[in-house]
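Before I ask anything, let me first share the structure, which is written out below as structure tokens.
As you look at this complex, bear in mind that one protein chain is not there, while each of the others sits in place.
Order as written gives the chain letters A, B and C; numbering starts at 1 within each chain.
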Amino acid sequence: MNFRSDNEAPVAEPIMHALLEANQGFAESYGYDEYTQHLTERLTDLFEHWLEVIPLVTGTAANALAIAQTTPPYGAVYCHQSAHLNKDECGAPEFYSGGAKLEDLPGELGKLDAETLHTALAATGAHGEHENLPCCLSLTQSTESGTVYSIDEITALTRVAKQPQWHLACHMDGSRFANALVHLGCTPAEMTWKAGIDLLSLGATKNGAMLAEALVIFDPAYATEIRRRRKRAGQLVSKMRFVSAQMLAWLDDDLWLQLASHANALAAGFYQQMQAKVEFLFPVQANEAFLRLPEAVIAQLQEAGFAFHVWPGSTDVIRLVFSHATKPADCAQLVAHLNRLLP
Amino acid sequence: MNFRSDNEAPVAEPIMHALLEANQGFAESYGYDEYTQHLTERLTDLFEHWLEVIPLVTGTAANALAIAQTTPPYGAVYCHQSAHLNKDECGAPEFYSGGAKLEDLPGELGKLDAETLHTALAATGAHGEHENLPCCLSLTQSTESGTVYSIDEITALTRVAKQPQWHLACHMDGSRFANALVHLGCTPAEMTWKAGIDLLSLGATKNGAMLAEALVIFDPAYATEIRRRRKRAGQLVSKMRFVSAQMLAWLDDDLWLQLASHANALAAGFYQQMQAKVEFLFPVQANEAFLRLPEAVIAQLQEAGFAFHVWPGSTDVIRLVFSHATKPADCAQLVAHLNRLLP
Amino acid sequence: MNFRSDNEAPVAEPIMHALLEANQGFAESYGYDEYTQHLTERLTDLFEHWLEVIPLVTGTAANALAIAQTTPPYGAVYCHQSAHLNKDECGAPEFYSGGAKLEDLPGELGKLDAETLHTALAATGAHGEHENLPCCLSLTQSTESGTVYSIDEITALTRVAKQPQWHLACHMDGSRFANALVHLGCTPAEMTWKAGIDLLSLGATKNGAMLAEALVIFDPAYATEIRRRRKRAGQLVSKMRFVSAQMLAWLDDDLWLQLASHANALAAGFYQQMQAKVEFLFPVQANEAFLRLPEAVIAQLQEAGFAFHVWPGSTDVIRLVFSHATKPADCAQLVAHLNRLLP
Partner (left out) sequence: MNFRSDNEAPVAEPIMHALLEANQGFAESYGYDEYTQHLTERLTDLFEHWLEVIPLVTGTAANALAIAQTTPPYGAVYCHQSAHLNKDECGAPEFYSGGAKLEDLPGELGKLDAETLHTALAATGAHGEHENLPCCLSLTQSTESGTVYSIDEITALTRVAKQPQWHLACHMDGSRFANALVHLGCTPAEMTWKAGIDLLSLGATKNGAMLAEALVIFDPAYATEIRRRRKRAGQLVSKMRFVSAQMLAWLDDDLWLQLASHANALAAGFYQQMQAKVEFLFPVQANEAFLRLPEAVIAQLQEAGFAFHVWPGSTDVIRLVFSHATKPADCAQLVAHLNRLLP
């Protein structure tokens, strides 16, 4: 009964099937295949906007390329303290950008807020060339805390970021993009470029794919020579049809939304059932729940065969991740166990 | 009839099958799965030596990580002028190493020779801190010219490289490792660490896999913190079981050798049949042939539906690549056409 | 009446004189001159320890080279939030190290404390290769707030840093080293390697030199190939005798201590005279004072010809820097003005 990570889930059947189908004869390499061409069209339709798609196999690569395209070595990226690119990528953004600085900001519920960002940006400039140049804002949607920015919140943040004296590029780390989308019930366009987002790390791997991520760029200004950057980063997959085919199958017939809805629904159900008894650190809005439990209870759950992460830096907080492949029966068992273990 | 690249070939059936099999339930992410553990054991047995395996999805990443692990920013890498890492990776080694220098050397048949290397190394040192420090030798096996180093040639080169005053790390770019192996008919150990190789980029993608490469490190000294470097390079695939499973299937029942033998045999057959009529730029020892043809003949072949690369920088040299999926019938047609077109 | 920065002060007479004296005929370049050789001996004696001296012309270069020598690209440096290398060097440490991360910590009076450091270090490790590796502790002495770490404080910090599970390199940014030294009244050895410091950025420029800084390395392990790093950073001054000669003259006859004592004494005198009337943000222990004043008073001081910085991010805090060349009469005038302007 695995609640450890959506990265541990298997691949959804239709995506496996698409890989088999894509394996017909020869196809041009390095993204000149029909699948990749088709993916660009498909995403252009879906997002209702010009875009450039850079298929990749890790979210870290998508994030780091986005930073490198927007932030020169002497630049700074504004993000939440808990941002994956700040805490969990061993400095990939610094590497790809040639040593730019991440300015991490506090914020409740795992979210940045517009006022904090404004204050931080307003404090820049006085030191001239002695300080890094603000260049990029990066938001994670859904957040590392399992919460979801409303469209108004995103818009308020990008509005600050795009004030003419700063004109930051606005990046969204969407490794759990679909989970946020189904939570908000909005369109992909509304959650991205219509809300001021210029670049999106679009993640499919956590939501049912095998290895399929993409950097989606809505503003041609940020696409300049991205292909050379991808190549020199060792991120240009030769048989790219097999990445693009995954993402196409993931989008077909709203599979991505179905998979995310499944995961979100289990998370929400768990939240509703346990909310009265357990302290949740954040509202459960996507497919993750963070809860505080007595250490003895944590140990008993582990013994009972439930797998999850005890959150680093704590001994009494656990993270539960609900994936497209999580079984409702496993969730029911978890609820039952908890009810038994807690008074 | 595709002779353009082995990167354009489909995935071999047993490898597709292995992906389906690996897709059973949850598995630990980031390389802590059983497939990856098993791959390490499998390669340790195969190479008859301690080793660390870093599964990856591009050969560029394997090469660039090898350079970064062996060559500090102020170091230099010695390689052949035509080396893939020098010519075709848009500076990936420079990026990963933080700006090391590639010292490219000439050499017949796409190979470095020990004397040229010795002369180059002997000329270093006089400028002290004004010059880069020699740190790494990188060989491609089979070479970018479709030739294969003999074990004696490799040994002679690594012996120079490892002279105590230089003690270079010795890296092999084995994106077509299996093709060289079946040509020489030796063991993996003989072609690598027994011949002085410390790190190997082992490529399966060109030889039947979907996306499966690995950096194999034989000397623990070059493995220090490789995992952090991989992560910050955006190369840590979360669902790694699907990369490792490919490579395991590729090795099982000598599939890799069969696939490479098939490709090599077609290349060798073509060479034997056309050798009298056509100028080959290099002996055909692996699965590539470079030949000079009249431009009109090149055009007629293309019209007849043969796909191949006219070699950059020339108008009358073409490269033919024979892959695991190339059909003998296509080769026969190609020979027939050439015989018709050439007097 | 300049209280803006000790960087704006002129060069002390004996140092100018030394430059004239050093300008006799030809001398070997790139540090092979007698002045540089002599400087190494002189500092070895002074610090009572083996050391390697790397003469430089900016403190930023000294700091950034220290970071690069101790912290690989995947590493992290622990420093105070207000550290010059974190806030005022436009990312030089990130640049020189190839993208390492600065982990900035809070701390009262501009100082890190051992407990905060311990807590921060103890929280690392759980994420494995997903997080940067702790590699270096950097302290500024005297601090950016004009305070001075006691030897006990330094020792407590380096003791935490050097615990075997972390074994961080310990760096001291001593751009105002002499000011701290005369405040503590200890020996250079006591304030550095005896207290656990491995590398020191030793600054003379702010304390009377023209352009003379040095990276002093007490542990040979951190000196490896430092000369190549210096060269490739564009920091290898050809006519180095003129840098070393400055530093020799600065040390001769305790000139450096006299100059620092002069500056500190003026700062201390100002503090004593105004303490009752004005809010000082930090105790005045070296040659800087930070004080809160009504904005109107600030404006009146400026009109009266006093030059100083209004501290970035505030409108009512000013920094006063007292230099080796600051005249007691100017300080007296400042006190008189303040007494007149404040009730």
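The working rule: a contact is a pair of C-beta atoms (placed from the backbone, for glycine too) under 8 Å apart; a residue touches a chain by one contact, two chains touch by 3 or more.
Note that the structure is a prediction, hence the values are computed from the model and not measured.
Among A:Phe47, A:Tyr74 or A:Trp166, only A:Tyr74 touches the chain left out of the display. Checked against the full complex, the one of C:Phe242, C:Phe306 or C:Phe322 touching the unshown chain is C:Phe242. Check B:Ala27, B:Ala100 or B:Leu121 against the missing chain and you find that the one touching it is B:Ala100.
When you scan C:Arg228, C:His262 or C:Arg319 for touch with the missing chain, the hit is C:Arg228. Along subunit A, the points of touch with the absent chain fall at residues 30, 72-74, 98-99, 128-130, 132-133, 225, 227-232, 236. Interface with the hidden chain, as seen from subunit B, comprises residues 73-74, 87-91, 94-95, 97-102, 123, 126-127, 129-132, 312-313. Residues touching the missing chain, restricted to subunit C, are 2, 4-5, 7-11, 16, 19-20, 23-30, 56-58, 60-65, 89-92, 94-96, 205-206, 210-211, 228, 231-239, 242-243, 307, 325 (touch as defined at the top).
Keep this in mind: only the chains that are shown with their structure count from here on.
Here A is the chain whose Cα centre lies closest to the centre of all protein Cα atoms.
When every chain is reduced to the mean of its CA atoms, the largest separation from subunit C belongs to B. If each chain is reduced to the centroid of its CA atoms, subunit B and subunit C end up 50 Å from each other. Our note on geometry: subunit A versus subunit C, Cα centroid distance of 41 Å, whole angstroms. Centre-to-centre separation of subunit A and subunit B, using mean CA positions: 34 Å. In subunit B, the residues touching two or more other chains are 30, 228, 231-232, 236.
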